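Following this message is one structure expressed as C-alpha cells.
Note that one protein chain of the assembly has been removed; the remaining protein chains are unaltered in position.
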Amino acid sequence: MADARALPLQFRGSLALAVQQFPRNRAATIGLVILLAICIAAAFAPWVAPYDPIQIKLSMKLKPPSFEHLMGTDHFGRDVFSRMLWGGRTSLSVGLLVVGFAFVLGVPLGLASGYFGGKVDNGLMRLVDAFLTFPPLLLAVALVGLLGPDIKNVMLALGLVQAPILARMVRGSTLAVREDVYVTAARALGASPLRIVLSHLLRNMVSPIVVQLTVVFAAAVVSEASLSFLGFGTQPPAPSWGRDMSEARRYLGDAPWMFLAPTSIIAVCVLSINFMGDGLRDALDPRAWRTRRSVGTDK
Amino acid sequence: MWSYLGRRLLQVPLVLLVVSLMTFAITRATPGDPATIMLGMQTSPEAVTAMRKEFNLDRSLPEQYGLWIAKVATGDLGRSMRLNDRVTTLIAERLPISLHLACAGMLFALAVSIPLGVIAALRRNSWIDYLCTGYTVMGFAVPNFGLALILIYVFSIQLDWLPITGIGSSEAEQGGLWKHYSPFILPAVALGALQTAMLTRLLRSSMIDVLSQDYMRTARAKGLLPGTIVIIHALKNAMIPFVTMAAVQFGYMIGVQVTIEYIFAVPGMGSAVLNAVVNRDFPVIQGFTLVIAVFFLLMNIFADMMYALLDPRIRY
Partner (left out) sequence: MSLLRVRNLHTRFATDRGDVRAVNGVSFDLEEGEILGLVGESGSGKSVTALSIMRLVPEPPGHIAADSLAFDGRELLGLSEAEMREERGSSMAMIFQDPMRSLNPVLTIGRQITEVLRRHQKLDGAAAKRRAIELLETVGIPSAEKRLGAYPHQFSGGMRQRVMIAIALSCNPRLLIADEATTALDVTIQAQIVDLVKRLTHERGTAVIWISHDLGVVAGLCDKVNVMYAGNVVESGPIRELFHRPSHGYTLGLMGSTPRVDGTGVRRLTPIEGMPPNLIEPITLCPFLPRCRVAVPACQTVPPERRDFGSDHWARCLADLTPGDRAP
C-alpha cells in the first residue's frame, strides 16, 4: 500500500490533481491509450489505411487474414482492415457528436429541473418519462427510418434517446447538491442563480456527468452500429462497422473474419471507454484520491 | 398500498398520451406520401386518393391525431396500410411470440446471474469472482447482434447443434419439444447476455453488501447451516433490488429485441415495427409502439410493487 509522495507545489489546481490521479488506475490508462489509438487511426484513415475501402476487387474476395490483408477481405474483395479504419470515422464521430448533443440538451434541462423544482421539474420529468418509455432502439429506428438515413438524423435520434437519461441523472445530482451548505452560503452572499449553478453545482457534478458521458459515448457507438446493421444508418458502399456485420451474415461460415473484425473492434472500443470511465470517475472524485496529504485544498 | 397502485396506474394514460403524440409527430414528419410509397409509382391517382381518404391522410394533422386517439380509446388501433389486417389482430399474432422470446431471454439471464452473482460474492477474489467480473465486462462490451453472430457461427455453422430460425414456423408448431423450443435457444442467449451482465453485477454487489451486515453475524452465531444462512438470510435481502431490476429489464426487452428478431427471423413485435417503418405503415408503427410502451410502463409499476412486497420495511 505504498502511498503518494508529496505532490510538487506547482500542481495545485484541482484539474491538475485529477490529471495526476488518473494514471494510477492501470486499466483506465490502457483503455485511454487504446481508445486514443483507435480514434487517431480512424481520424487519419485516408492516410493510414493500406487500401481503398470501397474498391471492389472480386479476384481477391473472401481471403482470410494474411500479411497483405491484416483482417482479410470481404465478399467484394475489399480490405477489411481499411474498412474498419474508415468505418471508425463514422462510428466514433457520431459517438462524439451524440455526446455533445446529449450534453447540450440534457445537462441544462437537468439543472433547471433540479434547481428550480416545482412545476418546471414536474413538467420536464413527465417529458423525460415519456421519452424513456420509448424503447430506445425503436425510437432511433423510427426517427432515422422515417426521416432519412442522414448522419444528422442518426445523431438527432441517438441524442434524443440519451439526453433524457443524462437529464434525469443531472437532476438527481442537482437535488442532492442544492441543499448543501455552501450553496446556501453562496446565495446568502448574493450570488445569482446562474453563477451558483455554474461555479458551484456543476463543479460538484463533474465526476458523475463525465462518467455518464462516457456511458453515452459507448452506447452511441453501439447504437450507431445497430442502426447500420438494420440498414438504417450508413448506406452502402460507405464502410460502417454495423453495416459490414450485416453483410457478413451471408458469409458466416466461409469468412468468419468478416463479422469478427467489426464485432471485436466495437467490443474493444466499448471496453476501453468503460475502463477509461472508471478511471475518470476515480480521478475526478476527490474522495477517491489516494494521497496521504491533502495538498492544495483551499476551499 | 392499493392507493399507491391506483395513483401509479392513473399516470399511465398521461404518459401514453405523450408517447402517442411523439409517435404521431415522428410518423407525420416523414417526407413523402405514404400512400404513394405503399401503392407504388404505377398506380392511378384515383387509387392513391382513395387510400389517402381511407386512412384519413387528407385531413389536417390535429384532426388525424384526434381521430386516431378517439379510436384508440375504444380499443381500435386501426388497420395496417400494407397488410389490410387490423392492427390489433397483428399485435395478437406477434405479441405472444415476442413475449416468449423475452421470457426465454430472461430465464437465461436469471439462470446464469443468480448462481454466478451469489458464488462470486461468497468467494471474493477467487477465480470464479474474476470469471464473473470478466464475464460482466464482456457482456457489456459485445453488442447483442455481434454476440448473436458469434453464437450462430459456433453453434449452428461449425457445430450444427442448434437451429438459427424456426420460431413461429409451422414445422416448429407441429414438431416435438426440441423442434418447438430449440429455435429459442440462440436468440434467448444473445438477447439475455446484456441483462445477465447487469444482473450478475448487481446481485454480486448486493450480496457482498448483505454479507457484511450484522444480522449475518447473528445467523452464524446461531449455528445455522451454511445453506440456510446464504439462501434464507442473505439472498432474501439481496434479491430485493435484483428482482426490481429484473422486472424493469424485462419490460425493456421487447423493445431491445429488434436486432435479435431481425437476425433470427422471429416474427415478433420488433420486426413488425421494422417492416412498418420501411413501408411507412403509420397505423402499425403507432399502434405497436403504444402497446410496447404500455407493456414497459406496466412492468415498471410491477417492479415497484415487487419492491414493496419483498421488503417489509416499505409500506406505501
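Letters are used for the chains, namely A and B, taken in the order the chains are written, and counting of residues starts over at 1 for each.
Quick note on the criterion: a residue touches a chain if its C-beta (ideal position, glycine included) is under 8 Å from a C-beta of that chain, and two chains touch if they have at least 3 such contacts.
A quick note: this is a predicted structure, and the numbers were derived from the prediction, not measured.
Hidden chain, full complex: it touches shown chains B. In the full complex, subunit B touches the hidden chain at residues 213-215, 217-225, 228, 232-233, 236-237, 240, 310-313.
As a convention for this text, only the chains that are shown with their structure count from here on.
Centre to centre, using the average C-alpha position, subunit A and subunit B are separated by 24 Å. Within the complex, the subunit B residues that touch subunit A are 14-15, 18-19, 22-23, 26-27, 29-31, 137-138, 140-143, 145-146, 149-150, 152-153, 157-158, 252, 254-256, 258-259, 262-263, 270, 273-274, 277-278, 280, 285, 289, 292-293, 296-297.
Only residues 126-127, 129-131, 133-138, 141-143, 145-148, 222, 225-226, 229-230, 232, 245, 248-249, 252-253, 256, 259-260, 262-263, 266-268, 270-271, 274 of subunit A touch subunit B when the two sit together in their complex.
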